[in-house]
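Report on one structure; see the data block that follows.
The complex is shown incomplete by one protein chain, all other protein chains being positioned as in the whole.
This part shows subunit A:
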């Protein structure tokens, strides 16, 4: 299951803060919900799916519909390959006809669903192929020989080619850049980009690229891809719930893999708060499927908080305690006992990583699951950070402390402790985004605890948060009116 089956949910509610008037907010949400329901019932593209999509432009509409529909569960390998061929035919038609194709697409949702389903099928096909190549089960020999003969089916180059071509044809980057500068984006749209079909496919292809790069393990390029998109509630992707959800998941995950936990947490928090506020309006069957992705994100939040202790929004905090309370406590305690927890949560919450090339069927042992690869890299980071919680918890108690004495408390030798202190100090300095592209940021001290060593004497200092008076003052003042 994945977000691809998420509710087609529309959200145009204005940006809100915690103390917004909740009645207004709920009303807006209710309206959105109505819209969504009518969309689902409207049957705009809810036509019967035609199995074969091989026809020409005559049955284009049927093709468009088919492209947005998920493959049935457990579809045969022939069906998966056939599906790939029909995507190729469709995109070829859209991209390489003489002049722009003249069709109006049903809605935003459609464009998102097409790109989403396209990547989902690519992802699961690669995962399936890799698994077969690794385990070589005897009952799947037919499948293996088919896969051997078609190494380029669902190839990485062709998937990227589709996404990049859609982006280029629609000149969506130019349009978004113009919008950012406050200019009229239509001036930059060109013959293709001024049409809804191209504009929307191009736009969601950017989100699609974010996802593909992340699946391939190129986290910096994934974030770089979003340079032209502004991450806020007015962005187009935020209008489609599934797109909104997917975007923040991959942005957050990429940040996490770049060791930027504060930024990762910000992305996860944003979307989780949003989901928890709107979930009362999503009590339909499709909502169940978003729940899994939601839980995955909470697992990632738990990991990030363990690395980067931070006060969370109350809603998130409560839900986190409910879902992963015990794991979080153990991770925050650190030490070798926490390692299996990190591993378990990472496995449960990471995307299904893929290798870009066809596996080597003749050397099964070379086809290691990419998830294991990324897990191994991630665990290095976890191990590195393993003793920081212990060090921090002791240092909090003192203003000055002798290194050897503290080493005695911790039952390690002085040299080990010295290294731990250096590690923890470096870990507390993190890149944090403030403005500009997602890859930009400043190095800040993420911890409220700081220290320096004067030979064997540790000087500890703390950043205290001063009393917050303004809010209190204003609230009381308002009461006297």
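The working rule: a contact is a pair of C-beta atoms (placed from the backbone, for glycine too) under 8 Å apart; a residue touches a chain by one contact, two chains touch by 3 or more; residues count from 1.
Just so it is clear, contacts and distances are computed from a predicted model.
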{"item": "Which of \"Eukaryotic translation initiation factor 3 subunit K\", \"MAGE domain-containing protein\", \"small monomeric GTPase\" or \"Casein kinase II subunit beta\" matches, in UniProt, the chain that is not displayed", "value": "\"Eukaryotic translation initiation factor 3 subunit K\""}
{"item": "Absent-chain contact - pick from A:107, A:205, A:246 or A:355", "value": "A:355"}
{"item": "Residues from subunit A at the interface with the omitted partner, ascending", "value": "156-157, 160, 164, 216-221, 223-224, 257-259, 355-357, 364-370, 372-374, 376-378, 380-381, 383-384, 415, 418-423, 425-427, 429, 431, 436-437, 439-443, 450-456, 459-466, 468-470, 474, 477-478, 481"}
